[in-house]
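Every protein chain of the complex appears in place save one, which is left out.
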Amino acid sequence: MTATAADATLARGKVGDPFSSAWRRRLPLLPALLYVVAITQLPFLVSIYYSLTNLKDKTQSLIPEPTKFVGVENYRRIFSDPFFRQAMWTSVKMTVLSVVLSLIIGTLFAILLDRRFFGQGFIRTLLITPFLLMPVVAALIWKQQMFSSLFGVLNKVLNFVGFNSVAFISDHPLGSIVTVLVWQWTPFMMLIVLAGLQSQPSDVLEAANVDGANGLGIFRQLTLPHLRPYLELGALLGAIFIVQAFDAIDVMTGGGPGSTNIPYYVYQESIGGGFRYGSASAYAIVVVIFSIIIATFALRVLSSLFKDEERA
Amino acid sequence: MTDEERRGTRLGIGERRAVVAGIGALAWLVGLLWIFPVAWTVFTSFKTEEDAAAQTLHQGLSFGRYSDVSHSTTGTLSLQSAFTNSLVVVAVSTVIVLLLALPAAYALAIRPIHKWRDVLFFFISTKFLPVVASIFPIYVYAEKWNLIGTRTVLIILYIAINLPLAVWMIRSFFREVPRELIEAAEIDGTNLFNQLRSVILPIAAPGIAATALLCVIFAWNEYFYALQLNFASGSTMPQWVTSNVSTRGNFLAKLSAASTIACLPVVLAGWAAQKRMIRGLSMGALK
Partner (left out) sequence: MASVDYVVATRFYPGTPNPAINKLNLSVADGELLVLVGPSGSGKSTALRMLAGLEPLDDGQILIGGEDVSNVRPRERDIAMVFQNYALYPNLDVAQNMGFALKQQGVPKQERVQRVREVAKLLDLEPYLGRKPRNLSGGQRQRVAMGRAIVRQPQVYLMDEPLSNLDAKLRVQTRAELVELQKRLAVTTVYVTHDQVEAMTMGHRVAVLRDGELQQVEAPSTLYHEPANLFVAGFIGSPAMNILPVSVDRSIKVAGAEIGIGEAVSGERATIGFRPETVTIGDEGPIPARIRLVEDLGSEVFVHLVIDHEGEERRIVAKVDPPFAGQPDENVRLTLRGKVHLFDATEARRTTVTL
């Protein structure tokens, strides 16, 4: 039981007095806080500035244009840009599919691993490994070894059983990328859900058994509700990382249609080839605003997690 | 049923032996399938290029590709320099992350400030902002200050990437320290530094180790900033791997060897510290 006496010691120092208890409490926090603000917020502010200009890389265009202030011109163009909308839609599909699939598969794996069997530690080690790999390596492995039309294992197996080769990456770019993301992130979800399963008190499960519930009934009525905060946390953390997926796209498809998500689109617009920094910044700002909206929603999930902590 | 067979059943007797054995077998099947792409790649790294391309095994296995990959050609990124760069960047950034995160976690867990919930949310929210959104301004200023191609710029950025996660996780580990110990230390008049050292750290040490491991994983595997802020010849391990992707022909075995080398340190660290990382992921995120 975590001590919630922490709240009892919240400072009531005098405002403004630099040596008061309140400021002495804040002091240890400041280095980390200031650092994060400086490195993450300042570039963001600069981006806002650029987004209001028509900044381009002058070396890339034939007719040099002077950089001038264009107000909200960039923003207006965003909403009529079909590629941007497509990138948004691809982002949503990619993130939702990857998060949901890795959560489901991760839960199934966690259930498998939740009891002792011969070699349990070994199998768990194997399952964790994809999460430890470099995302670029993971993407390369799937691109070259598994999906490749020329020497991919999957196609060799398909041919062996009598089917034609499938050009996975060219025909199913989004599916290929989701495969790699799910492969890497399932272990992460599995560990979180496993922690959830193991935090269930065993006497409650025994009681349910004595009361007549079978394995499936216990899972549905007791375990799943118990797992809910863990699943929510996994989905939240996973989404935070997966929505920013970049490496896999760069390696596998180079951003073809159907596999370009927002980060990759912004990248293409700026230093990835478009060099239209002004408009790219505007795209980025729009994305940030969306993120904040979603983050506020996520805040509600997080606060319910914090609330549980208070009660514990 | 013997005891050995029953052990590991959670719901008492009645779980048929077949079911228990079946689940164990299924777990083995799943585990082996899941690791297959990795295992196959490692296997390929020992083949010759012809064998790799054709997925055959006519010419036997050797370490040949590994030595090919270790020797650098002029103008391209060498293994030694990429490895050193990665090592330095990861080590320095992780150490600094811990140095910043420990006091911050103290201020959010042990003698919490009033607005600890807001601060914590702020830290996490910095991860909502896409990395690509800020790359251009960062590039501009990095260029201005002659930081392109240096380890310094990566260190600075990796600290910002890992700090929120570290603060969040270490804070939860600090919450695990029994209140009475801290109060006893306060009565004894110790200051923050000594409290940390003699009371809090020993208890939270495993959790802090797990946090450090996660920071190392994310920093070592980071690709985007390393790619954008470096010249082709001066970057870190992820870029060294992609530099082995050749357009001149397929060097699948060589690439497999490069991938294996690049991922090995973090994979081994993750395997060794597995239990701690599990505990870390679950406690740090959930308690």
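Note that the chains are named A and B in the order they appear, and that numbering of residues resets to 1 at the start of each chain.
Heads up, the rule we're going with is that a contact is a pair of C-beta atoms (placed from the backbone, for glycine too) under 8 Å apart; a residue touches a chain by one contact, two chains touch by 3 or more.
Computed from a prediction, not measured in an experiment: that's the story for all the values here.
For the options A:Ile78, A:Ala213 or A:Ile294, the residue in contact with the chain missing from this view is A:Ala213. Taking the whole complex into account, subunit A touches the unshown chain at residues 201, 203-204, 206-214, 217, 221-222, 225-226, 311.
Everything that follows uses one rule, which is that only the chains that are shown with their structure count from here on.
The part of subunit B that touches subunit A in the complex is made up of residues 7-12, 20, 23-24, 26-28, 30-32, 34-35, 37-38, 40-41, 44, 52-55, 100-101, 103-104, 106-114, 117, 119, 121-141, 156-157, 159-160, 163-164, 167, 175-176, 178-179, 192, 217, 220-221, 223-224, 228, 237-238, 241-242, 245, 250, 252, 255-256, 259, 262-263, 266-267, 270-271, 274, 277-278, 281-283, 285-287.
The touching residues of subunit A, counted against subunit B in their complex, run 2-3, 5-7, 9-11, 22, 25-29, 31-33, 35-36, 39-44, 46-47, 50, 109, 112-137, 140-142, 144-146, 150-151, 153, 156, 183, 186, 188, 191-192, 194-196, 199, 202, 205-206, 209, 215, 218, 229-230, 233, 237, 240-241, 243-244, 246-247, 250-251, 262-264, 266-267, 270-271, 277, 280-281, 284-285, 287-288, 291-292, 294-295, 298-299, 302-303, 305-306, 309, 312.
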